[in-house]
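A single protein chain has been omitted; all remaining protein chains appear in their positions.
Moving on, here comes chain A:
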Amino acid sequence: MSSATAAPAAPAATHCPYCALQCGMELTPVEGSASSAAAVAAPAPGGRAPLPVAVSPRDFPTNAGGLCQKGWTSASVLGVPDRITTPLVRGADGELAEATWDEALTLVTDRVRAIQDRHGPEGVAIFGGGGLTNEKAYALGKFARTVLRTPNIDYNGRFCMSSAAAAGNRAFGVDRGMPFPLTDLGGADVVLLLGSNPAETMPPFVQHLAGARDAGGLVVVDPRRSATARLADDGQGIHVQPVPGTDMVVLLALLHVVVAERLVDADYLAERTAGYDDVVRSVSAWWPERAETVCGVPAETLRVVARRLAAASPAHGGRGAYVLTGRGVEQSAQGTATVTAAINLALSLGLVGREGSGYGCLTGQGNGQGGREHGQKSDQLPGYRKIDDPAARSYVASVWGVDPETLPGPGKPAVALLSSLATPGGPQALFVHGSNVLVSAPNADRVRERLEALDLLVVCDFVPSETARLADVVLPVTQWAEEEGTMTSLEGRVIRRRQAVEAPGQARSELWLLAELARRLGSDVHFGTDPAEVFDELARASAGGPADYSGLSHARLDADEAVGGPGLYWPCPATTAEHPGTPRMFLDAFGTPDGRARMVPVDHGGPTDDVRGDAPTYLVTGRVLQHYQSGAQTRRVAELDRLVPEPYVELHPQLGLRVGVADGDRVRLESARGVVEAVARWTDAVRPDTVFMPFHWGGLGGVNRITSDAVDPISSMPEFKVCAVDVIPVTAADTTAHDTQEVPV
């Protein structure tokens, strides 16, 4: 099944390359031209080469035969004109030039050795990505710990999942974004969605909200009237529109009402939780009227929402309720606490660990779940084990065939890692895999400065992303339809990614690359290049860990799919009788030592970079339907780029009138960290005290150049989602000045 050499002719049943919904799709290789009507309805404009595969949706539980525009057009990324097909090395002239693999890897190996000699093993760092397959994520973590022996590995999931993960681990003893199948949402009366906009980010997800909408129970908490918030229109639910950075106050007030009106599930609390008393006391200070003065949501709305949620809970005879969080509330310096508040609410109503109700976080990146389980995280070993746990170190070392003493300890989390680059004592070399940090990291101008100061920047990618263009060495790697592997979807289901086409030119899998680098660096640790074999090793390494994959293999996943099986969710340990996997977690006990969920009191502190006289407006960031993450892929798809070709600033007409920015004008946003500029769009979907910008671009309109890199004290998640800015009209003089200024791409 895992052959990567024979050119497949039959359609490949695989999944979309983008988000964590991992919509099922079928890829049919196209001979000669793009002819499949179903797949390529709009022919690739601009007389491009025909696409190598045709995309058609497949019936899979998360998408039920639907695809969004990103998914439909995903094959275009396979044929982009600027696809990287050979290694590139920066020459004496400062330009990236084609090189052979041998030349490129010789250079990388020599430089790495020299840097290690001068700065020790921690002088080389790795930055991974949540889009990598489980196999690649695993190999990357193993490579860092056994070949480079550096503690300095982290990944862009630190920007996505870390707060929910920290809160989930603390409360439940284990973190699986959704500890239940996605389709369970359909049966609930109420779905409370905080800081998430799935109508743009994962459109087919919206199908699963139909039940709640029919019951009038979709509650969307978002400072913007987003596409998702509009799903609550016409009596289908309630849009709660707090001041940015105050979602936690909404949650504390909801719990206050639930407690005050005796709506808690007392039996459940007594049997299944610990810490309730302290939590109750902590919310006594957040009565709805006080909460209103902080979060700007009318007290009565908070009461209505709390009652609706409670009425839907099993204890009150409802059909079920879910509390779901997303990046909007998690990407905050109090992100872990905010998720904890959401969990406390769900626990108080007895929702968690019950079929038909629950708490979940909506994982964003394609393999945002699997990517956080197998060792890319700075403090982690495969199977979601802790790197500072002696038993975990010794077990994983035995799988890897190394001495546990040689494994490094915890490294620096993403923001700290990036800001330590090329500083005394910090890493002098960085490998980047599946990430475009120059666009996706906060305070990005500083990130650029750090990357430029490195002795060696190696970027593995398939398109020349903003980050790749800064690299000393760019290595061409395979993408989605060109490789085999597994992904773990937002619901913890382990699924197969299958190859449909050959990779172009000299692009190679990262599995091969890491094995080759290990060999060249003189390591005798084995690195497999067959994804199925690597998966088997990953499964062994995960055995006994919280995310136990040991009962799984490519063959078993394929067989389950072939017979239309229910799918396989971790934990799925190797047992004598085949373990069925765990679609629903916590039904009997939580993953804590005593099996009880931990309730932890939390309080609201507010944004680190709050509004003030010279920056009186909140900036929030987010996504548009047509683009994915840093846009490195989707900006190269003509159909998507045509619809949303550039960044923009959404602002309320009242704000526009006050500062003198008309609809369609250029507008500048200035934060304590820098300045960005984009076209203004007037809309009443944002509060008059808030502006919104999507973050899929770099350059002049790259909003992450001004977002805050303050981090959560527990998860180290940066506070992307709220900071203070001044909103300034762009004058003709400014534009001229900018034209002559070097603008980062």
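The rule we apply is simple: contacts are C-beta pairs under 8 Å (C-beta built on N, C-alpha and C of every residue); 3 or more make two chains touch, one makes a residue touch a chain; residues count from 1.
Just so we're on the same page, contacts and distances are computed from a predicted model.
One chain of this complex is left out of the view, and of "Cytochrome bc1 complex cytochrome b subunit", "Nitrite reductase (NAD(P)H)", "Glycosyl hydrolase family 16" or "Hydantoinase B/oxoprolinase family protein", the protein name its UniProt record gives is "Nitrite reductase (NAD(P)H)". Among A:333, A:441 or A:625, only A:625 touches the chain that is left out of the view.
Interface note: of A:224, A:393, A:448 or A:652, the residue touching the hidden chain in the full complex is A:652. Here one chain is not drawn; of A:611, A:632 or A:723, the residue touching it is A:611. Checked against the full complex, the candidates A:28, A:116, A:162 or A:301 give a single residue touching the omitted chain, namely A:301. One chain of the complex is left out; on chain A, the residues touching it are 37-38, 41, 57, 65-69, 72, 199, 203-207, 227, 233-234, 243, 256, 259-262, 278, 280-282, 284-285, 287, 289-290, 292-301, 303, 601, 611-613, 616-617, 625-626, 643, 652-654, 657-658, 684, 687-689.
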